[in-house]
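First the structure, then my questions, so here it is.
Only a single protein chain was left out; the remaining protein chains are all shown in position.
Right, subunit A next:
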Amino acid sequence: MAAKKKRTPNVQNDSWVVVAADSVIDTQKHDSDPAFVRLRNPLTDAASLYMLGSGDVQLYEVKAFEEDFHSWFVGQTVQRDGRLIFVTPMDPLYLILPYLIKSGKEGKFQPVDQVVMDEEFPACSRLLSCTRSLTSLHHIAEEKEVGGLKFHRYSQERTMNWLKKKVERTVTALKKRNISVGEGVKSATFIRVKPDADSHEEDYLRYAHGLISEYISEDLSKALLKHLGLPELTSPKETEPPSKKRKLSDQPVEAEEDYTKFNSADFARKPPKKMTAAQKTLAKVDKTGMKPMSSFFSPKVKAEKK
């Protein structure tokens, strides 16, 4: 939470408003409870909060949607913390990938359970229990089977193809969403500046690339841009798709719309000292774990607010 001047810190918060995938609370299948765990964020390389579902079969991303000056009424109580926290299924490969890349530098085929290890984040080995992890490793690594044992070696080529498919899926979803949202926001003054279909397509590609880049290192993000056939733009201003330039607000957009900058600046931040245990954990939830939802939607808001 961004501390406002003259505002007392929110110390007693022990309650959170969450929108979670139904599978999170489906207790039928497994006897162990889901758990919030801290794992290494592939973009920032620092701790982020994730959730491992019951029986570790599914990984979830934990993301806070936050606007300034909001609070909740929950039943007959007031909750000062106005964040809305989303818990959505996440592809564990994004978190496994950095470990494979690191070990891939040795160029050897290795058993993956010896690769996905981290003293700082011991929970990371639980990622391999996720149903999808072992069955989808071939998207990011070459596989070799010797005597019934599987060995893996990171493959940049496979990873690029995998990420490209991710971008394509995202483009499709963005277009779908735009259709449903687009009609409602049209106003009399709305003027389409870019009727050119090709450049519009590039807007989608760049936007999707930006979304995927939240889950990969900067190096990989650059390589992916190349793989997508998109030239790297030099200044943050130019990386905005043309549609985003139709903004009304006069606040600077660079930092907000450059996904990588936003993250490294905001989320690698460590929580300050001198807090209660509850605050500490909450602070970790805040700053290291989750990106505000607004980071995803603000460019779009600007594009559509006419």
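Annotations for the structure displayed:
Definition applied: a contact is a pair of C-beta atoms (placed from the backbone, for glycine too) under 8 Å apart; a residue touches a chain by one contact, two chains touch by 3 or more; residues count from 1.
Please note the rule applied: contacts and distances are computed from a predicted model.
Set against the options "NADH-ubiquinone oxidoreductase", "Component of the RAM signaling network", "Ribonuclease H2 subunit C" or "Tubulin epsilon and delta complex protein 1 domain-containing protein", the UniProt name belonging to the omitted chain is "Ribonuclease H2 subunit C". Considering the full assembly, A:Glu67 is the residue among A:Glu67, A:Asp113 or A:Glu201 that touches the omitted chain.
Set against the missing chain, the residues A:Ser155, A:Thr170 or A:Ser221 yield one that touches it, A:Thr170. Where subunit A meets the missing chain, the touching residues are 4, 7-8, 10, 12-22, 24-27, 33-38, 47, 51, 54, 61, 63, 65, 67-80, 82, 84, 86, 88-91, 94, 120-123, 132, 136, 138-139, 162, 165-166, 169-170, 172-174, 176-177, 181, 184-185, 211-212, 215, 277-278, 280-281, 284, 293-294, 296-298, 300-301, 304-305.
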